[in-house]
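Here you go, one structure.
Only one protein chain is missing; all other protein chains are in place.
What follows is subunit A.
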Amino acid sequence: MNSPFPQSFSSPGEGHLIVHLRPPSISALSKITFQYPLKLISPSPSANQPSILVFLLTYGGGLVGGDQVYLTIDVLAGARLSIATQGYTKIFKSPERDVITRQHLHVNLYPGAGCCLLPDPVQPFAESVYEQVQDFTLVPDASLCLLDWVSAGRTARGEDWDLWGWTGRNEVWVRGRGGEDGGKKRLLLRDKVVLEGDREGVGNKGLKKKMSGLGVFGTLILKGPLVEDLASFFIDEFTALPRIGAQDFRSQERREQDSGVLLTPRQVWRQARLEQEKEDGLLWSVARVRGCTVVKFGALTVEGGRSWIGSMIKEEKSIGRHFGESATMCIR
(Lines give C-alpha, C1' and ligand atoms only; values in the text may rest on other atoms or scores of the structure.)
Protein backbone atom coordinates (compact mmCIF):
# COMPACT_ATOMS: atom_id res chain seq x y z
CA MET A 1 0.00 0.00 0.00
CA ASN A 2 1.30 3.42 -0.89
CA SER A 3 1.77 5.83 1.96
CA PRO A 4 -0.47 8.88 1.68
CA PHE A 5 2.33 11.08 3.02
CA PRO A 6 5.01 12.56 0.83
CA GLN A 7 8.18 10.54 0.79
CA SER A 8 10.77 11.73 3.28
CA PHE A 9 13.98 12.68 1.53
CA SER A 10 16.17 13.19 4.51
CA SER A 11 17.67 10.60 6.82
CA PRO A 12 18.11 11.03 10.61
CA GLY A 13 19.85 14.24 11.58
CA GLU A 14 19.75 15.66 8.07
CA GLY A 15 18.38 19.05 7.23
CA HIS A 16 18.28 21.47 4.36
CA LEU A 17 17.60 25.19 4.27
CA ILE A 18 17.27 27.33 1.17
CA VAL A 19 16.96 31.09 1.53
CA HIS A 20 16.04 33.29 -1.41
CA LEU A 21 15.31 36.95 -1.93
CA ARG A 22 11.63 37.76 -2.39
CA PRO A 23 10.64 41.07 -3.99
CA PRO A 24 10.92 43.84 -3.04
CA SER A 25 13.87 42.69 -0.92
CA ILE A 26 12.84 40.32 1.83
CA SER A 27 14.85 37.20 2.60
CA ALA A 28 12.54 34.20 2.82
CA LEU A 29 12.84 30.44 3.19
CA SER A 30 12.03 28.44 0.10
CA LYS A 31 12.84 25.14 1.80
CA ILE A 32 13.16 23.99 5.37
CA THR A 33 13.44 20.28 6.10
CA PHE A 34 14.92 18.49 9.08
CA GLN A 35 14.93 15.13 10.81
CA TYR A 36 15.36 14.11 14.44
CA PRO A 37 17.59 14.98 16.36
CA LEU A 38 17.96 18.19 14.35
CA LYS A 39 15.30 20.84 14.68
CA LEU A 40 15.00 24.13 12.80
CA ILE A 41 12.58 26.88 13.72
CA SER A 42 12.06 30.14 11.93
CA PRO A 43 9.90 32.83 13.51
CA SER A 44 7.65 34.40 10.89
CA PRO A 45 9.55 37.28 9.33
CA SER A 46 8.53 40.84 9.92
CA ALA A 47 8.39 43.15 6.94
CA ASN A 48 11.44 45.23 7.73
CA GLN A 49 13.92 42.69 9.04
CA PRO A 50 17.09 42.61 6.94
CA SER A 51 17.69 38.86 7.27
CA ILE A 52 15.67 35.75 7.99
CA LEU A 53 16.33 34.25 11.41
CA VAL A 54 16.51 30.49 11.92
CA PHE A 55 17.05 28.75 15.23
CA LEU A 56 19.33 25.75 15.06
CA LEU A 57 18.07 23.42 17.77
CA THR A 58 18.21 19.80 18.81
CA TYR A 59 15.53 17.77 20.52
CA GLY A 60 16.27 17.66 24.22
CA GLY A 61 18.61 20.63 23.94
CA GLY A 62 21.70 18.65 23.11
CA LEU A 63 23.32 15.88 21.16
CA VAL A 64 23.45 12.45 22.74
CA GLY A 65 26.54 10.29 22.21
CA GLY A 66 26.61 9.08 18.61
CA ASP A 67 24.11 11.58 17.21
CA GLN A 68 24.89 12.78 13.71
CA VAL A 69 23.62 16.07 12.36
CA TYR A 70 24.16 17.07 8.74
CA LEU A 71 22.73 20.42 7.74
CA THR A 72 23.02 21.94 4.27
CA ILE A 73 22.25 25.60 3.75
CA ASP A 74 21.99 27.48 0.46
CA VAL A 75 21.70 31.23 0.62
CA LEU A 76 20.75 32.33 -2.88
CA ALA A 77 21.76 35.56 -4.59
CA GLY A 78 21.21 38.67 -2.49
CA ALA A 79 19.49 36.84 0.40
CA ARG A 80 20.58 37.05 4.04
CA LEU A 81 20.32 34.47 6.78
CA SER A 82 21.11 34.63 10.45
CA ILE A 83 21.38 31.56 12.64
CA ALA A 84 20.97 31.53 16.39
CA THR A 85 20.52 28.94 19.11
CA GLN A 86 18.53 28.89 22.33
CA GLY A 87 21.21 28.10 24.87
CA TYR A 88 24.35 25.99 24.74
CA THR A 89 24.63 23.14 22.28
CA LYS A 90 25.18 20.44 24.89
CA ILE A 91 27.24 17.43 23.95
CA PHE A 92 26.30 14.57 26.25
CA LYS A 93 28.73 11.86 27.29
CA SER A 94 29.56 9.04 24.95
CA PRO A 95 29.28 5.43 26.08
CA GLU A 96 32.68 4.66 24.48
CA ARG A 97 35.58 6.72 23.19
CA ASP A 98 34.93 5.59 19.64
CA VAL A 99 31.30 6.69 19.66
CA ILE A 100 31.60 10.12 18.06
CA THR A 101 28.88 12.75 18.08
CA ARG A 102 29.08 14.67 14.84
CA GLN A 103 27.71 17.92 13.53
CA HIS A 104 28.36 18.91 9.94
CA LEU A 105 27.29 22.22 8.50
CA HIS A 106 27.65 22.74 4.79
CA VAL A 107 26.86 26.24 3.53
CA ASN A 108 26.80 27.67 0.00
CA LEU A 109 26.66 31.42 -0.43
CA TYR A 110 25.73 32.85 -3.82
CA PRO A 111 26.51 36.33 -5.24
CA GLY A 112 25.69 39.10 -2.80
CA ALA A 113 24.39 36.65 -0.18
CA GLY A 114 25.15 36.98 3.53
CA CYS A 115 25.17 34.49 6.36
CA CYS A 116 25.63 35.36 10.01
CA LEU A 117 26.08 32.59 12.59
CA LEU A 118 26.34 33.86 16.12
CA PRO A 119 25.27 30.88 18.24
CA ASP A 120 25.78 30.06 21.90
CA PRO A 121 28.92 28.08 22.67
CA VAL A 122 29.16 24.32 22.37
CA GLN A 123 29.27 22.78 25.83
CA PRO A 124 31.00 19.40 25.83
CA PHE A 125 30.17 17.39 28.94
CA ALA A 126 32.72 15.19 30.69
CA GLU A 127 33.48 12.05 28.63
CA SER A 128 31.93 13.42 25.46
CA VAL A 129 33.43 12.88 22.01
CA TYR A 130 32.52 15.50 19.43
CA GLU A 131 33.51 16.33 15.90
CA GLN A 132 32.31 19.43 14.12
CA VAL A 133 32.88 20.41 10.52
CA GLN A 134 31.57 23.69 9.14
CA ASP A 135 32.44 24.41 5.55
CA PHE A 136 31.45 27.49 3.62
CA THR A 137 31.71 27.85 -0.12
CA LEU A 138 31.26 31.39 -1.31
CA VAL A 139 31.72 33.60 -4.32
CA PRO A 140 34.01 36.60 -3.82
CA ASP A 141 31.21 39.10 -3.08
CA ALA A 142 29.27 36.96 -0.59
CA SER A 143 29.63 37.66 3.14
CA LEU A 144 30.15 35.43 6.13
CA CYS A 145 30.22 36.06 9.86
CA LEU A 146 30.86 32.90 11.86
CA LEU A 147 31.35 32.51 15.58
CA ASP A 148 32.50 29.13 16.81
CA TRP A 149 33.19 28.70 20.49
CA VAL A 150 33.56 25.93 23.00
CA SER A 151 33.28 25.95 26.78
CA ALA A 152 35.04 23.93 29.48
CA GLY A 153 31.84 21.97 30.14
CA ARG A 154 29.43 22.17 33.08
CA THR A 155 31.69 24.26 35.30
CA ALA A 156 28.98 24.45 37.97
CA ARG A 157 29.39 20.70 38.35
CA GLY A 158 33.16 20.99 38.52
CA GLU A 159 33.83 20.00 34.93
CA ASP A 160 36.96 21.59 33.51
CA TRP A 161 37.82 20.30 30.02
CA ASP A 162 36.98 16.75 31.12
CA LEU A 163 35.85 15.82 27.62
CA TRP A 164 37.32 12.80 25.84
CA GLY A 165 37.70 14.47 22.48
CA TRP A 166 36.67 17.62 20.65
CA THR A 167 37.59 18.66 17.16
CA GLY A 168 36.26 21.62 15.25
CA ARG A 169 37.11 22.46 11.68
CA ASN A 170 35.99 25.59 9.88
CA GLU A 171 36.76 25.94 6.21
CA VAL A 172 36.17 28.80 3.82
CA TRP A 173 36.33 27.98 0.12
CA VAL A 174 35.99 30.48 -2.65
CA ARG A 175 34.46 29.75 -6.01
CA GLY A 176 35.12 31.95 -9.03
CA ARG A 177 32.14 33.60 -10.71
CA GLY A 178 32.50 31.77 -14.00
CA GLY A 179 35.21 32.83 -16.42
CA GLU A 180 38.58 31.15 -16.35
CA ASP A 181 38.34 29.57 -12.90
CA GLY A 182 34.57 29.23 -12.87
CA GLY A 183 33.38 26.37 -10.70
CA LYS A 184 36.85 25.59 -9.34
CA LYS A 185 37.05 25.94 -5.59
CA ARG A 186 40.09 27.17 -3.73
CA LEU A 187 40.65 26.81 -0.01
CA LEU A 188 41.05 30.19 1.64
CA LEU A 189 41.06 29.22 5.26
CA ARG A 190 41.14 26.07 7.34
CA ASP A 191 40.86 26.68 11.04
CA LYS A 192 41.05 23.53 13.07
CA VAL A 193 41.18 22.96 16.79
CA VAL A 194 41.90 19.52 18.21
CA LEU A 195 41.34 19.00 21.91
CA GLU A 196 42.39 15.59 23.03
CA GLY A 197 41.19 14.48 26.44
CA ASP A 198 43.29 12.38 28.77
CA ARG A 199 43.67 8.71 27.99
CA GLU A 200 42.22 6.22 30.41
CA GLY A 201 44.26 5.68 33.53
CA VAL A 202 46.37 8.79 32.96
CA GLY A 203 45.09 11.22 35.53
CA ASN A 204 47.44 14.08 34.73
CA LYS A 205 44.82 16.55 33.55
CA GLY A 206 46.84 17.25 30.40
CA LEU A 207 44.07 19.04 28.53
CA LYS A 208 43.26 21.27 31.49
CA LYS A 209 46.89 22.37 31.58
CA LYS A 210 46.86 23.01 27.84
CA MET A 211 43.85 25.28 28.23
CA SER A 212 45.76 27.35 30.81
CA GLY A 213 42.74 28.26 32.89
CA LEU A 214 40.54 29.37 30.02
CA GLY A 215 36.85 28.57 30.47
CA VAL A 216 35.90 29.33 26.89
CA PHE A 217 37.77 29.58 23.63
CA GLY A 218 36.34 31.05 20.46
CA THR A 219 37.02 31.96 16.87
CA LEU A 220 35.23 34.58 14.80
CA ILE A 221 35.67 34.39 11.04
CA LEU A 222 34.72 37.37 8.87
CA LYS A 223 34.76 37.48 5.10
CA GLY A 224 33.08 39.63 2.50
CA PRO A 225 31.78 43.17 1.94
CA LEU A 226 28.99 43.12 4.58
CA VAL A 227 31.43 42.45 7.41
CA GLU A 228 34.40 44.44 6.09
CA ASP A 229 33.69 47.31 8.49
CA LEU A 230 33.50 44.93 11.43
CA ALA A 231 36.78 43.31 10.38
CA SER A 232 38.56 46.67 10.22
CA PHE A 233 37.06 47.55 13.60
CA PHE A 234 38.64 44.47 15.20
CA ILE A 235 42.00 45.28 13.57
CA ASP A 236 41.86 48.89 14.77
CA GLU A 237 40.90 47.88 18.30
CA PHE A 238 43.72 45.32 18.39
CA THR A 239 46.21 47.97 17.28
CA ALA A 240 44.84 50.29 19.96
CA LEU A 241 45.45 47.77 22.76
CA PRO A 242 47.89 49.02 25.39
CA ARG A 243 51.36 47.49 25.06
CA ILE A 244 52.09 44.65 27.44
CA GLY A 245 54.78 45.66 29.89
CA ALA A 246 54.54 49.36 29.02
CA GLN A 247 54.90 51.80 31.88
CA ASP A 248 53.33 55.13 32.44
CA PHE A 249 56.22 57.59 32.55
CA ARG A 250 54.04 60.67 32.89
CA SER A 251 54.39 62.81 35.95
CA GLN A 252 51.56 63.03 38.46
CA GLU A 253 50.89 66.56 37.28
CA ARG A 254 50.73 65.56 33.64
CA ARG A 255 48.45 62.64 34.43
CA GLU A 256 45.96 64.90 36.15
CA GLN A 257 46.14 67.29 33.27
CA ASP A 258 45.48 64.48 30.77
CA SER A 259 42.57 63.09 32.74
CA GLY A 260 40.81 66.42 32.28
CA VAL A 261 40.87 65.96 28.49
CA LEU A 262 37.44 65.18 27.11
CA LEU A 263 37.28 61.63 25.74
CA THR A 264 35.22 60.57 22.73
CA PRO A 265 32.42 58.07 23.44
CA ARG A 266 34.54 55.43 21.64
CA GLN A 267 37.47 56.09 23.98
CA VAL A 268 35.23 55.90 27.04
CA TRP A 269 33.81 52.61 25.78
CA ARG A 270 37.32 51.30 25.03
CA GLN A 271 38.59 52.12 28.52
CA ALA A 272 35.65 50.36 30.13
CA ARG A 273 36.17 47.37 27.83
CA LEU A 274 39.87 47.16 28.64
CA GLU A 275 39.05 47.14 32.36
CA GLN A 276 36.55 44.38 31.75
CA GLU A 277 39.07 42.42 29.61
CA LYS A 278 41.50 42.47 32.53
CA GLU A 279 38.83 41.35 34.97
CA ASP A 280 37.61 38.49 32.77
CA GLY A 281 41.13 37.32 31.91
CA LEU A 282 40.27 37.92 28.30
CA LEU A 283 43.00 37.43 25.69
CA TRP A 284 42.41 38.04 22.02
CA SER A 285 44.20 38.51 18.76
CA VAL A 286 43.18 39.12 15.18
CA ALA A 287 44.79 38.22 11.87
CA ARG A 288 44.05 38.80 8.22
CA VAL A 289 44.52 35.53 6.38
CA ARG A 290 44.04 35.30 2.63
CA GLY A 291 41.14 37.73 2.48
CA CYS A 292 39.47 36.52 5.69
CA THR A 293 39.73 38.14 9.09
CA VAL A 294 40.02 35.76 12.01
CA VAL A 295 39.59 36.78 15.63
CA LYS A 296 40.64 34.33 18.35
CA PHE A 297 39.71 34.88 21.95
CA GLY A 298 39.73 33.13 25.27
CA ALA A 299 38.28 34.08 28.65
CA LEU A 300 38.12 32.64 32.14
CA THR A 301 34.35 32.27 31.97
CA VAL A 302 31.74 31.88 29.25
CA GLU A 303 29.98 35.02 30.43
CA GLY A 304 33.24 36.98 30.21
CA GLY A 305 33.72 35.82 26.63
CA ARG A 306 30.09 36.49 25.76
CA SER A 307 30.07 40.02 27.11
CA TRP A 308 33.33 40.81 25.28
CA ILE A 309 32.30 39.57 21.84
CA GLY A 310 28.82 41.07 22.34
CA SER A 311 30.29 44.42 23.30
CA MET A 312 32.61 44.48 20.28
CA ILE A 313 29.90 43.57 17.78
CA LYS A 314 27.32 45.90 19.32
CA GLU A 315 29.72 48.85 19.49
CA GLU A 316 30.52 48.51 15.81
CA LYS A 317 26.80 48.16 14.89
CA SER A 318 27.13 46.86 11.30
CA ILE A 319 25.89 43.32 12.07
CA GLY A 320 22.68 44.79 13.47
CA ARG A 321 22.33 46.97 10.40
CA HIS A 322 22.95 44.21 7.84
CA PHE A 323 21.33 41.25 9.59
CA GLY A 324 18.95 42.72 12.18
CA GLU A 325 19.21 42.96 15.96
CA SER A 326 17.91 39.42 16.45
CA ALA A 327 21.08 38.06 14.77
CA THR A 328 23.06 38.99 17.87
CA MET A 329 20.61 37.60 20.45
CA CYS A 330 23.00 34.87 21.65
CA ILE A 331 25.82 37.25 22.49
CA ARG A 332 23.85 39.78 24.47
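One rule holds for everything that comes next: contacts are C-beta pairs under 8 Å (C-beta built on N, C-alpha and C of every residue); 3 or more make two chains touch, one makes a residue touch a chain; residues count from 1.
Keep in mind that, in the parts below, contacts and distances are computed from a predicted model.
The chain not displayed here is annotated in its UniProt record as "Urease accessory protein UreF", chosen from "SAGA-associated factor 29 isoform X1", "N-alpha-acetyltransferase 35, NatC auxiliary subunit", "Urease accessory protein UreF" or "WD40-repeat-containing domain protein". Note that of A:Gly114, A:Gly298 or A:Gly324, the residue touching the chain absent from this view is A:Gly298.
Checked against the hidden chain, the listed residues A:Thr33, A:Gln86 or A:Thr167 yield one contact partner: A:Thr167. When you scan A:Leu29, A:Ala126, A:Val193 or A:Leu274 for touch with the missing chain, the hit is A:Val193. In the full complex, the hidden chain is touched by subunit A at residues 167, 169, 186-196, 209-212, 214, 217, 241, 243-247, 283-291, 294, 296-298.
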